[in-house]
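For this depiction, one protein chain was excluded, whereas all remaining protein chains were kept in their positions.
Each chain gets a letter, A and B, in the order it is written, and its residues are counted from 1.
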Amino acid sequence: MSGSFLAPALALVGEYLLVLGLSPLLLAVLRRVKARTQGRIGPPLLQPYRDLWKWMGKDGIYASSASWITRYAPAISFAALLAAVPLVPWFVLPTPLGPFGDLILLVGLLGLSRFVIALAALDGGSTFGGMGSSREMWMGALAEPVFLLVIFAFGSPAGSTQAGAIAARGVALGIAYANPPLLLAIVAYVLLLLVETGRLPVDNPATHLELTMVHEAMVLEYTGRDLALIEWGRGFKLAIMFGLLIALAAPWGISTSGTLLLVGLAVGIVVGKLLGAHVLVGRLEARVAKWRLFRVADLLTLAAVFAFGSLALAYVIGGGA
Amino acid sequence: MTPLPVQALDIAAAVVLVTAWVSLLHRRIEALVDTYAIQSAAVALTAGLVAYEYRAPDLYLLAGLTVAVNVVALPGLLRRVVRVLGVPRMVNMYASVRESALIGLALLLLSVWVVGPIAPFAEIPSAGLLPIAVAVVLIGFFLLVSRRKAITQVVGLLVMNNGVFLAGIALTYGLGLLVELGLAANLLVLAIVARIFLQRMKESFDHVDADALRALEG
Partner (left out) sequence: MNLPELLLLVALAGGSAAAILGFARPGAARVRASFLVGALASAVAAGQAVLVLIGMALPTVALGLPGTISASPLLALGIQEDPLSAFFLLVVSVSGAAILLASVGYTERYVDGRRGLLAGGMSLFWVAMALVCVAGTVFLFLVAWEAMTLISYFLVVHDHESEPSRRAGLLYLVMSHAATGAILVSFVLLATGTGSTSWTGIAAGAGGLSPGVRDAAFLAALVGFGTKAGMVPFHGWLPEAHPAAPTNVSALMSGVMIKLGLFGLLRVALDLLGGGPSWWAYLVLALGGVSALGGVLYAIAEHDLKRLLAYHSVENIGIILLGVGAAMLFQSLGDPVLAALALAAALLHTWNHALFKPLLFLGAGAAVGETGTRDMERMGGLIRRMPGVALGFFVGAMAISALPPFNGFVSEWLLFQSFFAGFTTGSVLAEISLSLLAGVLALTSGLAAYCFVKAFGITFLARPRSEAAARAGRPPASLTGGMGILAAFCLVLGVAPILALDLAARPLRELTGAAVGSGVSLGVLSALPNPSGGSLPLAPAIVAALLAGGLLVAWIVRRLRRAPAVDERPLWDCGLDAPTSRMEYTAAGYAQPVELLLRDVYRPTERAEEVPPVRPSWGGLARMQRYTVVITEPIRGWAYEGVASGTVALSRAISRFQSGRIHAYLGYIFVTLIGLLLLVRAVGGSGP
């Protein structure tokens, strides 16, 4: 990287554009793969873009019992998720944000987004909203320690809680990066990812069945531009969680030099990896049924066990994840 | 820098540990059996890697045997038992899943603490293998103790068996004696499974009989 501000600034803009532009497509791929696996045709790949465009032009409507919380929560949640984008190394290292943020901040920003939406869900006074809000915050509270332990497990060998530093170590070590603590940390992270992004078997993003929905129940009252912000934000969250998985588990391919060609190649690689990961989750999701809410606690306990086990094994093996 | 096969060996061993933990999560017997099959495959892979790296051809035999018996035959047999005999498919437990998971972690910490200092004396230069093997044995034992049904206890026994196998590889990279031991253990488990199979069959047919008689009453 050159010493000027220009290159990091360009990379930062590139990252934002990548995530803003790509996240609806990733969602579409996921839905499509799931449909195909279940023997349906599935929506076209451009459908999420069309939906977003449609919502942006739609008339808005609010419950008369709702306050300003309902009106501003979607924008705050969107902003918090967008602010988390540069905390993930997408295609260049060192990350353009440099030393100014880490994964604990990422947890905080995800928490902020969840907090305001959960409040908005209570704002109207609908029972569904309260139910979804309570469940979502419950899951979030249980997921937070797992997230922290996962960060510790990935971060301890690199001596940093920054995703960029961890990925840089992985790129430098090459294949020697892979070892048992890393494997355990990855498994823990994948379990966490299912909970954080609200995929099956934890939450079913396609349902509107009152008794089972979690996230959908919270945003039931929304339409129009607010819904566009919420759904797009949800796309970021999916992209961020998957992007982080890729950066921590298989960082190879992220460009460490500033040449345009290599960076372009790295963009291609990361897009490919993201698509691949979404295809995998789509196939997985087509096969599993939603679990009871309280089994989520089992899943998260197991994830915590994996993360802690990773730290313990790193101690035996030395060097760590 | 550890040689690549040893690194792969470590990872395969970690897969064994992961599957041992995951087996504590399952509440359906089929899922438990599937996890066991994956675990056995990882064990076989470990044996194969050791055979390759340390040129111990008899271990290839053991790896092949593991695939044949522990990955294919035993899980198949167990699934059949569940399907044919109509064993209720839920795993009954004395400890909840969450408690089990935490105990599983404690068992790893314990084995790391206990075995850690002697791990360097193992023949394989992999510090992780022995603690993982001991942890898997303990987790298998815990499965045996904490699950109610005979069939889940068999899986517990099999998990223990995998752990013992892994420990054997780590300590001696499986010379002749171990091959025999492995065989013997597998045969023992086969015998137990067959015994359960027979007994359950008898019970089931008794049940069928009784139901038929009751049907005649009405």
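Quick note on the criterion: a residue touches a chain if its C-beta (ideal position, glycine included) is under 8 Å from a C-beta of that chain, and two chains touch if they have at least 3 such contacts.
Fair warning: this is a prediction, and the values are worked out from it, not measured in the lab.
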Seminar exercise, completed: Given A:G21, A:P44, A:G159 or A:G268, the residue that touches the chain left out of view is A:G159
Problem set entry | Contact partner of the left-out chain, one of A:L30, A:M137 or A:A167 | A:M137
For this session: Specify the residue from the set A:L122, A:L173 or A:V271 that touches the hidden chain.
Result: A:L122
For this session: By the contact definition given up top, give the residues of subunit A that touch the hidden chain.
Result: 20, 53, 56-65, 67-69, 74-76, 78-83, 86, 97, 99-102, 104-105, 107-109, 111-112, 114-115, 118-119, 122-127, 129-131, 133-135, 137-138, 140-145, 147-149, 152, 155-156, 159-162, 220-221, 224-225, 228-229, 232, 293-294, 297, 304, 308, 311-312, 315
Exercise. Mind pulling the subunit B residues that touch the left-out chain?
Worked result: 94, 109-111, 113-114, 116-118, 138, 141-142, 144-146, 148
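One rule holds in what follows: only the chains that are shown with their structure count from here on.
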Problem set entry | Whole-Å gap between the CA centroids of subunit A and subunit B | 35
For this session: Could you please specify the touching residues of subunit A with respect to subunit B in the complex?
Result: 175-176, 178-181, 183-184, 187, 295, 297-299, 301-302, 304-306, 308-309, 312-313, 315-318
Exercise. Hey, which residues of subunit B end up touching subunit A in the complex?
Worked result: 1-2, 4, 7, 10-11, 13-15, 17-18, 21-22, 24-25, 96-98, 101-102, 104-105, 108-109, 112, 116, 119, 127-128, 131-132
